[in-house]
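The structure that follows is given in the form of structure tokens.
A single protein chain has been omitted from the complex, and every remaining protein chain is retained in its original position.
Up next, chain A:
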Amino acid sequence: MTKILTALTMPKFGLAMTEGKLASWTLSPGDTVREGDEVADIETSKITSGYESPASGILRKQVAQAGETLPVGALLGVVADAEASDEEIDAFIASFKADTDEEGGEEAEAANAEPRVITVGEHSLNVRDVGRGDGAPVLLIHGFGGDLSNWMLNQDVLARYQRVIAFDLPGHGASSKDVGDGSVTVLAEAAYELLKALDIPKAHILGHSLGGAIALALLRDYPDAVLTLTLVAPAGMEREVNAESLREMVEADRTRDMQKALQVLVHDKSLVGRRMADNVLRVRRLDGAREALRTIEAACFANGQQSIDLRPVLDAARIPVTLFWGEADEVLPVAGAKNAPDHVVKHLLPQVGHMPQLEKTVEFNRLVEAFLEKAQVTA
């Protein structure tokens, strides 16, 4: 029987990450680990997040020590069966180091993962298209004022089993700034056009916040294109919204004001540093960016309320739907999840704000993977 040895390597959270700091090991050598368990905390200039083991076994060796800063792809440790001898582990470590010194494999893969701008109808959309596999493709739709990096801790994990596409909505990120009347109908049409341009007839749709409402509009307007829906704190469920925080997220023009605005999004305020606020400001300061967001704001969140109602679409949905909501959401109150129909699989997460996919990465990814896998089997 061949013994399976698996390398734990410095993960890449988002495009800008070239190195990360091993903040701490969650497990000690000798501990049993299951695939998907958190083994370490990784700190980048943007965020600290759990690193999930890609395999089950025993954490046999910690090659990197807590506090070390290492390039993406560097060896952190080794997971293996109990049968593997220490000599085999050492040989594996030596050969891993020799391999990575030789080839630029990681770099080639990283280059593939760079987003590119493609023309889709009247829009230029910034698209990051990664992963392949047997499963049907997944389309990730971010929320109001966000961009594709909102999925930086999810996309590559989900891409292990299927193609996963994240993109900047019109008016957001590096996409063109024309948003028409700013309605979810226009934005859903852009998402549909993108699927067509990428030659994807049907996809699993994950939508966060306003992206959740866009996902529902996509189901309403193009029902044949949607296999399943994963809604993360979706808009369009109730009237209530923290309109003031939305306005700040658009209009804040100083780092500390933007930092405060972004902190409303999360329960653990320490997740949002100056650097993250600076990155959002870079996008806001592009010509036309704030105007586009104001148009969407007027169309979807007029007079301090949510002016879109997609509850009837959810109630009528005849496809698998799952719903995530942080109980400490300060933007769209968790009450929006209360009256969801029975066929919707609900995950209400305690001590989580408006961004469950960033705040409870490991759990979120695991639950989404399980949901998608089940949907593939039943389909």
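The rule is simple: a contact is a pair of C-beta atoms (placed from the backbone, for glycine too) under 8 Å apart; a residue touches a chain by one contact, two chains touch by 3 or more; residues count from 1.
Keep in mind that, in the parts below, contacts and distances are computed from a predicted model.
Not every chain of the complex appears here, and the one that does not is recorded in UniProt as "Alpha-ketoacid dehydrogenase subunit beta", selected from "Iron complex transport system ATP-binding protein", "Alpha-ketoacid dehydrogenase subunit beta", "ABC transporter permease" or "histidine kinase".
Within the full complex, the residue among A:Leu286, A:Ala302, A:Ala316 or A:Ala335 touching the omitted chain is A:Leu286.
Only one of A:Glu83, A:Asp181 or A:Asp253 touches the absent chain when the whole complex is considered: A:Asp253. When you scan A:Pro54, A:Pro71, A:Gly273 or A:Gly304 for touch with the missing chain, the hit is A:Gly273.
In the full complex, chain A makes contact with the omitted chain through residues 174, 253-255, 273-275, 278, 282, 285-288.
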